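A single protein chain has been removed from this complex, and every other one stays in its place.
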Amino acid sequence: MRSAGYFSRTMLVVGLLFLYAPILSLIVFSFNNSRLVTVWDAAHSPTLKWYGVLLTNGQILEAAWLSIRIALIAATAASVLGTLAGMALARLGAFRGRGLLLGMTTAPIVMPEVITGLALLLLYVALEQAIGWPHGTGPVTIALAHITFCIAYVTVVVQSRLVGFDESLEEAAMDLGASPATVFRRITLPLIAPAILAGWMLAFTLSWDDLVITQFVAGPGSSTLPMVVFSKVRFGVSPDVNALATLMVLLVSVGMVVSAIFMHYRERRRERDVQRAAAANA
Amino acid sequence: MAQLVSPAGRRLVAGIPIAWLSALFLIPFLIVLKLSFSEVRLAIPPYAPLFVLRHGVPVPQLHLSNYTFLLTDPLYARALAYSVQVAALSTIVCLLLGYPMAYAIARSSPTRRSVLLMLVMLPFWTSFLLRVYAWIGLLKSDGVINNVLLALGLVHQPLALLQTDFSVYIGIVYSYLPFMVLPLYANLEKHDLTLLEAAADLGARPVTRFTRITLPQSVPGIAAGSLLVFIPAVGEYIVPSLLGRTDQLMIGRVLSDEFFENRDWPIASAVAIVMLVLLVAPILLLQRFERRELASQELLAQQPEAGS
Partner (left out) sequence: MDAIQDRRVSVPVAAARANGQGAPYVRIERVRKDFGSFVAVNEVSLEIYRGEVFCLLGGSGSGKTTLLRMLAGLETPTSGRVYIDDQDMTTIPPYRRPVNMMFQSYALFPHMSVEKNVAFGLEQEGLDRREIRTRVAEILEIVKMGAYGARKPHQLSGGQRQRVALARALVKRPKLLLLDEPLAALDRKLREHTQFELLNIQKRLGVTFVVVTHDQQEAMTISTRMGVMDRGEIVQVGTPAEIYETPATRFVADFIGSVNLLEGEVVRTDSAGLSIRCSETGAQVEVAEDVGVAPGGRVWVALRPEKIELAREPAAGSPAAANQLRGIVKEIGYRGDASAYLVELASGRVFRVTRPNIARDTELRIARDDAVLLSWHRSSPIVLRQ
């Protein structure tokens, strides 16, 4: 009763195979010498040729660098704003504009990106007409747009952490003489830091990977990595994109495995401490 | 705690995100709304001015021509209907595949659970664009699937799998599957398994236990997951662009084409508004579910756990 039945477990395996088959195909064919990608050139494969092509492609490298910089800025700014919003929603009770804030931090998550992208570009255009800024689209307009749609994600993560938070910790701190600002700085913030970090990483990934909104708000001069990749693959497969995909999967996998191991050890150490404490006082 | 923060402090904490989001999220939508009532012009920007000063007072210029055009030209209605159909069916497939997956994960041992979750999450953290791209390699005439089928002798000519309904559905189900699995898992993981044991003790068989106890309790997860897939899938752009039919567009591509290809911003805005009107009900529904979820989380957190 406590474990899943045969059907569910089978579907889980099927589902995982489904999720990973395309990724595996990407990886395998990145080592294929043939330009046709999926036609295996046994004579000359496996090869690292396309990795070389990728890493010497100036356009791709420039786009990647732009994407990283924008993602760093967007993730950091969105984390600050999202933490403020999360605190407001979780700790300030009812205030004027709460419904509005709640709506604006949940809608972006599901809103189709074509709509958000269109809306933001129209804003920039109208703004430029009215006050002369921004001067056309570029990295700044992209960054502002990314920050905006990332805030909602960080808010959700931080808010859910705060809701499960023991409020008596904050009350105890106040009782001991700490003003609300001190309470936030020394008690709340350290304890929600992991959630903020998770939100930051989520925002970074979303910004780094964003295509649709970026297409609307980017100018002719600035191309992000997704934009470059998209223009390449609209018209068919491209082996250097396979190489790029493989590198990305590798990066993400390593990151996830490292963090999982780290958290596993922390959890084990904590359990041991708790057991030791209970035994000592038995 | 709320009353103990000074009014100035509260205004700051809440005010800053509200100000930002109002300026960069809310107001843009109002501009879209206004533009949907504008006329297209061959100019930069390609629309008639939003406001005209009459006797020193700005007066909005409203034309319904965009909307009448949308309503009369069957292209748009068909695209919208197609999009809703694709999104709805994809949601159902995601649910049929995702529910058992989430269930199996939720009922695994804790260590296995974290590994499985990681496996489900990993594709999510990898690029959306690149994962959709992967299907091109699988589905094209000289792609992996056709190569395998030809090699096995199951077909004698490569199947046209790309740019069909089939490829669109595959693309959307594939990309949005994690969005279905995660809320479902979050819900199923919280179920009290002793209820199932009590039901068994009272004579209920496995199927009954599922339909009368597990399924009803998982409705909020089903609702959240379905809406998290359906709503963005309606306006999906990347999947139909890379994998979709060329003879029948989804509404996301229609909007984009109107904007970029035809430089008809007012029509694009009108399309956006129509999409919003369509999606406003599901969005509000999702927000209601999320609020309820948040409220129940708050209640659980308020139980004082003395010293534990």
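Should a chain be cited, it is by its letter among A and B, assigned in written order, with residues numbered from 1 in that chain.
Note that in this section a residue touches a chain if its C-beta (ideal position, glycine included) is under 8 Å from a C-beta of that chain, and two chains touch if they have at least 3 such contacts.
Being a predicted model, the structure only gives us computed values, none of them experimental.
Chemist: For the chain not shown, which residue from A:Thr10, A:Gln59, A:Gln129 or A:Thr182 touches it across the whole complex?
Modeler: A:Thr182
Chemist: Where does subunit A touch the missing chain, residue by residue?
Modeler: Its contact residues with the unshown chain are 166, 168-169, 171-179, 182, 186-187, 190-191, 270, 273-274, 276-278, 280-281.
Throughout what follows, only the chains that are shown with their structure count from here on.
Chemist: How many angstrom between the C-alpha centroids of subunit B and subunit A?
Modeler: Taking the mean C-alpha position of each chain, the two centres sit 16 Å apart.
Chemist: Can you list the residues on subunit B that touch subunit A in the complex?
Modeler: Those residues of subunit B that touch subunit A are 1-6, 9-10, 13-14, 16-18, 20-22, 24-29, 31-32, 35, 45, 50, 97-98, 100-101, 103-108, 114-116, 118-123, 125-131, 133-138, 140, 142-144, 147, 174, 177-178, 181, 193, 196-197, 200, 206, 209, 227-228, 231-232, 234-238, 241-242, 252, 255-256, 259-260, 265, 268-269, 272, 275-276, 279, 283, 286-287, 290-291, 294, 297-298, 300-302, 304-305.
Chemist: Quick check: in the complex, which residue numbers of subunit A touch subunit B?
Modeler: Residues 1-5, 7-12, 14-16, 18-23, 25-26, 29, 36-39, 81-82, 84-85, 87-88, 91-95, 97-98, 100-116, 118-120, 122-123, 125-126, 129, 144-145, 147-148, 151, 155, 159-160, 163-168, 170-171, 174, 180-181, 205, 209, 211-212, 215-216, 226, 229-230, 233-234, 236-237, 241-242, 244-245, 248-249, 252-253, 255-257, 260, 264.
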